[in-house]
Structures are given as C-alpha cells and as structure tokens.
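Pasting in a structure now, in structure tokens, and then I'll have a few things to ask.
Apart from one protein chain that is not included, each protein chain of the complex appears where it belongs.
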Amino acid sequence: MTNYKIQDIEKSFDGKVVENLGNNDYVIKINDTEHKLKIISMSSNGIEFILNQQYHKAKYLEQSTNEMNIVIDNVPMTINLHTHFDKIVYKNSGGGGSGTTQKALKSQIPGKVVSISVTHGDSVRKGDVVCTLESMKMQVTVKAHKDGVVRNIKAKETGIVAKGDIIADIE
Amino acid sequence: MTNYKIQDIEKSFDGKVVENLGNNDYVIKINDTEHKLKIISMSSNGIEFILNQQYHKAKYLEQSTNEMNIVIDNVPMTINLHTHFDKIVYKNSGGGGSGTTQKALKSQIPGKVVSISVTHGDSVRKGDVVCTLESMKMQVTVKAHKDGVVRNIKAKETGIVAKGDIIADIE
Amino acid sequence: MIEKVLIANRGEIALRVIRTCKALGIKTVAVYSDEDINSMHVKQATEAYHIGEASPAKSYLNQEKILDVMLSSGADSVHPGYGFLSENDDFARLCEKNKIIFIGPSADSMNLCGDKMKCKAAMLKAEVPTVPGSPGLVKDADDAEKIANDIGYPVMLKSVFGGGGRGIRIVTNDKELRDGYESVTGESIAAVGKSAILVEKFLEKTRHIEYQFARDTQGNAVHIFERECSIQRRNQKLIEQTPSPIVDEETRARVGESVVNASHAVDYTNLGTAEFLRADNGEFYFIEINARLQVEHPITEFVSGLDLVKLQLDIANGEPIPFKQNDLKMNGYAIECRINAEDTFMDFAPSTGPVPDVTIPAGPSVRCDTYLYPGCTVSPYYDSLMAKLVTWGQTFEESRTRMLSALNDFYIQGVETSIPLYKTILSSDEYKNGDLSTDFLKRYDMIDRLAKDLKIEKENKTEAALAAVIIHSEYFKSRLQNTTSHNSHWKDKLD
Partner (left out) sequence: MIEKVLIANRGEIALRVIRTCKALGIKTVAVYSDEDINSMHVKQATEAYHIGEASPAKSYLNQEKILDVMLSSGADSVHPGYGFLSENDDFARLCEKNKIIFIGPSADSMNLCGDKMKCKAAMLKAEVPTVPGSPGLVKDADDAEKIANDIGYPVMLKSVFGGGGRGIRIVTNDKELRDGYESVTGESIAAVGKSAILVEKFLEKTRHIEYQFARDTQGNAVHIFERECSIQRRNQKLIEQTPSPIVDEETRARVGESVVNASHAVDYTNLGTAEFLRADNGEFYFIEINARLQVEHPITEFVSGLDLVKLQLDIANGEPIPFKQNDLKMNGYAIECRINAEDTFMDFAPSTGPVPDVTIPAGPSVRCDTYLYPGCTVSPYYDSLMAKLVTWGQTFEESRTRMLSALNDFYIQGVETSIPLYKTILSSDEYKNGDLSTDFLKRYDMIDRLAKDLKIEKENKTEAALAAVIIHSEYFKSRLQNTTSHNSHWKDKLD
C-alpha cells in the first residue's frame, strides 16, 4: 500500500493493485473503491490503459524517489509517493513543496541571453529582473525566484541557455 | 567498388563512396558520375538523405549476403550486390533469378484455409488450384507455381496460414 | 433525445461517427474485439467495451453481446456504421424491442429493402424504372422467349442458384436463348439439384450511379444528389465522385424525384442510398436500396456542406429534415479513393500486417478518414478498407489534381495498397474525360498500364536506390572492420 498526494489537489490517496485477472486485466484499489483496469501497452516511458471502460494514455516524465511527473491525457500532474513509513519520515523532515528553499535560479525557457541585469554580490528581491532572453522573436525576462544575494552567475551575454539551465544562484 | 544489379532493370551499376566532406555530406560515384549526398538520419532500418538536392527516404527490409530489399520513396526494389570477385563466382554458379527451382509453394497472403483441392501424391500443373484461403471477407486461391507432384501438405482446412507459410511442396 | 450512442462497428467508420458525436456533445460507446484493443476507435470514444474474439461472428456480429453492452453502458441508441449488423433487420428489431434507437430505417423497411424481389415489386408500383426482365422466375423456355422478345435482345439468363459468373448466359436471339436455357438449367441442376431462371435485359458499358436520400419520420424526403461509383473491381467500388460527369441538372432532378418516390414506396426513415445502373443509352434502372450510411458519403458532404451523420442523428431523434429540396445547392466537385490493403497484381488479394510508419495527406480541401497511425496493424479478420481519401475542388480538374497530389503524399509502410493503381487511373485520359463504366479497369487495361507506370517509377528511382544501398553497405563494411570503435567514427573511415 502506497500513499499518493497530487499537487494542487487537497486529498491524499491510498492505492494498490489488488488482483491480476490475467489477459492484462487488473483490479486496483484507490482509497476504498475498486476499479477495473486493462493495460493496452506499457513501457518505462508510458502506459495506455482502459480504466472503468475509459481509455487513458500517460507519459512518465521525470521521477525521483518520492515524486513523479506524468502527463495523463494531455494534462500534466505531479504526484508524490510515500509508503506509510516514508510519509512519517518525510513529514518530520519538513518536506512538502518542492524547491522553495532552492538557491538555483533556472531558466524556464530556452533562448539567447540578451542582457544580464545583476552582478555578483547584488541583493535582489523576489521578482526583480535578473536577465533577459530572446526566443522565438520575443524578449522574455527571467526574474528572481526569491529574495537574496546573487552568486555564481552562469549565464553569459549573447550566450545560449537551455530550458532548466541555471542562470545564477540566489542565496 | 561494388557492382549492383536492380531487379527488372537491364543495366548494372558500379558504385562507391568517394569522399566524406564532413557535416554528413558525401560524394558518391555511380558508374562514371559523381553525386552529392547529404545524410539526414540513418539507422540499420533505414536512411533519409538528400541526393542531388532531392530528398529520399529508404527502408532497408530483408537482406542476404548478395541481395537486399528496400523501399525507396514508396517504391519497392530488389538489388543484388557483388564485389567484382563475387560476380564471377555468382555467374558461374548459375545464379540469377531467385526461387525458380524452389519446391515449396508459399502463401502470398495470410488467411484462413477454406479448402484444400489436392492430396499427397497428386500431379499438378502450374496454375492448378492447390487450396483456397479466406481473408478480409474474400476468397483467394493459391495456385501451383510449377508442374510437379504434391508432397508434404502443410496447410490444414479451417487452419490459419501466415504470409510466406508453406502450403505444400511440389516436386 | 439521443445522448449516448453505441457504435456497433470498428475502423474508420467508427471514428467518423465518434467525431460528429463529439462535436455535438453526445457521448459514445465503442465496442472492440481482442484484435482491436489497440485501435483508434477505442481511444477516441467516451467509453470502450470488450465484446469478444477477433472473428466477427464472435464480436461485431454478436447481437446478444452488443445488446448487453448497450444495456450496461446506458446507451440510448446504436449506430451500425456499414457492413456487420448495419443491414440486419433482426438486429434493428432487437433494438426496437429494447427501446434503443436504431440509427437507420425501421426493421420492417430494412427487411423490405433487403428482399430484392419484394423491393423490385414496390418500385414497379411506385413507377421507379428497374432493369427490364421477367417479373419473377420464368416458367419455361417459351416463357423466357416471350419476355426476351418483349424487352429485346441481348438478354441475360440467370439461375438464382448461380453466383460468381456461374449459371449466367448472355444470348442475342431466339436460337441462342433456347440453347442457353437448356445449358443454364443443366448447370444449375448439376450444381445444386434444382433450377430457377430469371430473364433480364443485358446492358453493356453501364455506369453505377447512386443517389443519397433522406426521409424523416414525418415522411418528408429529399435526395442529396448523385454519386458516380463506376470504377470497381470484383463488384467493389474503388473510386467515387460527385457530380457524375454525365448527369446534367435536368437528369439530376428527374432521377432524384424517382428516388424520393422510391423512399416513400418502402416507407424508409433516415439516410439511404438508391443504386442505379445507367445504360449507355442514358436510361437509369433502379437496382437496390442500401439501407445504411455508405462508405462514400464524404463526397456528398463536400458538395452539400451537410454533416450526414448529424442528419442521421436528427432524423433518429424524430426531428424533421431541417431543409427543403430547393435549399440544397451542389457546390463544386468531390472525389473519393478507397485506400485498400491489397495487392493489385495478385488479383486484389488482401495484404495485412503491422504498419510501422504512416504519413497521412492533408491540406486545403483534402480529407482523410482513416484508422491508421504509426505502429498500428491491418488485421486479416476485417475488410481491407484502411482509409478514405477525399478531395474537393471548385472544378473537377482541381479535385482530380488535388487527389493525385494527396495520393503521392500518402505513405503506408508494411502493406500493399491500391494507391499506385489510383495514380494510374486518375492520370488516364479516359478518367479525365469522364469515360467511366463498371468494366473500366478491364476495358482500358488499367492493370497493364499500372505495371508500365511502376516500371518507369522504378527507373526514376534507380540512382536514389543505389545511393541508399551504397551507403548501407559501406556503413556495415566499416562497422565490421571497426567493431570496437564508436559507430559514428564510420564517416572518417570510408575509403
């Protein structure tokens, strides 16, 4: 039995596979309700299945021990997984949201660095412009994700950043 | 240098890669003419390339040492390959067409066996009906590919045959 | 009001029905056999239910199983598509009994349409012309001769127990008729132990022209123009077009009126098709009513602007047809090619198997209804229609050249298709000039012409094919020589 929590959704859920009926048919249980599930195809990248007579297609994206990003029928979702034991440890460690204490400011888009508005050691407030990127003929600003002091500026003017690249640390 | 012969086409061709220009650009030579070729993508299953400024897509299908089946831009072709040394050996062995002396009568289509019109030991002439298959709501007859005596009937009434399955031998 | 439709079918027609339902906010229930678990219709419907093994008798023809799903899913209606149960009046009756709306004609009307003799009688009464001949079986050779002289030679003697060309004789005078009568009787008795003979006018160089019609529960009926479907193989339509090149405004209206009468004569409801043979002298003879949506309905949709599945749903809901005959204006020209999985050179034998790669044509006024997707499979259990490719144009020439271009863009890996044949047909002068007949393929040696076209295509692709093979063989030669080095080093090792 594993406990699941979906980002932006209040409730948490217990879930497990109850029975393998053969011929790719399964019974799974979510909280107290059983559901019929038929797997059409499955790989480590994704799954197609029929749940309660409805077809669904999921892609498995990034995954850490306790968190999984999937796209289900075109809808992106983040799901946290805990065995009941994990959950207690996890709660006690102060975990919950992801990245609130992270220092790295990452670019959400790929692009060419047009200008950098800060220098090493600058104090910034959340929302201050750190740099400006150009992508698809548009200029887009990257803003500080928290208050702090700018360290380790990784982006270089006229350089290229990929999605997820670190622009700078804010400590 | 390898020599190539294409089924249904009179001429034979010498061909080789002359030069690798880098950046996926090559120069190849077919008979006495050089051609510019740019590889877009390539795997053991197929290739996409631009030859003399024209895009082509080829799938590599079955392959033996000396023969290769490909589909080029939707057109199926069979190509025989010989190094010049091979060629001499090949010619002397009486090779050329494939399967003219083959005894196995194969089904060209998949289907359900509706009826078998011959029994072991029957003499048949080329074109005689050996069995009838049903596929996609149609009845299709399989005819003897040569004169001879029927041996080893593999197909069974109400059974299923796949494309390429042996129906019977004709010796 | 219809709110949830079970689609008792598969393939592209199931998808076609789902699309209109989705746009109208109507829920859909798909059914599938073991063979079809990976099919598009399963993925696109609101719900999907497994109904049995691959064999149609155990799934798509299994009335009880389908009824079970209708009841358990709460579907209020069923769309039968074409083929399978679509013209089975027992099934229509089963639905009626269970208060499920059958989207099609009533069981009684369907039964009447399905019985050729009764239907012909109804048509004669409604003054819809049928192929001249004996009203039923002939008594003897004398009777046959009398009828032959009434309708004029040549005539066809047909044993009702024949089929596939057996038990048929074309005769041109009394002497031939008497000889033929004896031999057809003989053949029939030899084959099935009894004989029953019809006499029918023999028509040469006929065209297959059919009319789409609609009739609502209040008895309002309209025709929605003709479709010419003369290009056939083994009596199966291959290419359809509308308008027909030989139907003018006056003919369209005149034959259309008889179609409306025909629909009244059999008390038809919903959409149907009246099929005619059009003789070379210009006469139209009714053959039969197809009591369902036709494969070739999209060409009518293109020139009428109507969504015919929506019209089916409206009529099944008891609504009156929302327009009058005079509101319908024919707009432009449409052509459909049925993209079949078959090998033209093996007498159109089926070709089945996995389809690893597909490119579907698209563009202005191109429509492709298909169940294909990269990685799908063409099953040997069901019919060979993989896709319907339809194009429209302001002129016939525009629709024709668009079709040729779309056929060129259509790439289906893994199975043989009818696409090359269609390219040959659509490029022929006979097709361009509208010189169509049901024996078009044979009359104009289309298969031979195809072989020639393919030979030229092969020659044109020689250099490209050699290039592909040269690169391949050098690549693998180099791989063998350098098995320990990284593949991409290959490029630097060529001689």
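Which chain is which? They are A, B and C, in the order written, and residues in each are numbered from 1.
Note that a residue touches a chain if its C-beta (ideal position, glycine included) is under 8 Å from a C-beta of that chain, and two chains touch if they have at least 3 such contacts.
Predicted, not measured: the structure shown is a model, and the values here were computed from it.
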| item | value |
| --- | --- |
| Option touching the unshown chain, where C:E301, C:D314, C:D343 or C:D383 are the choices | C:E301 |
| Identified contact with the non-displayed chain, of C:A54, C:I100, C:L404 or C:I447 | C:L404 |
| Selected residue (touches chain absent from view) among C:M117, C:I189, C:A253 or C:A362 | C:A362 |
| Interface with the undisplayed chain - residues on subunit B | 38, 40-41, 48, 50, 53-55, 57 |
| Chain not shown, touching residues in subunit C | 16, 19-20, 22-25, 44, 298, 301, 305-307, 331-332, 359-360, 362-370, 373-374, 394, 398, 401-402, 404-405, 408-409 |
| Residue numbers in subunit A that touch the chain omitted from display | 2, 4, 6, 8-9, 13, 15-17, 19-20, 22, 24, 26, 28, 30, 35, 37, 39, 42, 47, 49, 51-52, 54, 56, 58-60, 68, 70-75, 77, 79, 81, 108-112, 135-138, 140, 163 |
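In this text, only the chains that are shown with their structure count from here on.
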| item | value |
| --- | --- |
| Whole-Å gap between the CA centroids of subunit A and subunit C | 50 |
| Mean-CA-position distance for subunit B and subunit A (Å) | 50 |
| Distance from subunit C to subunit B - Cα centre to Cα centre, in angstrom | 33 |
| Set of subunit C residues in contact with two or more other chains | none |
| Subunit B, residues touching no fewer than two other chains | none |
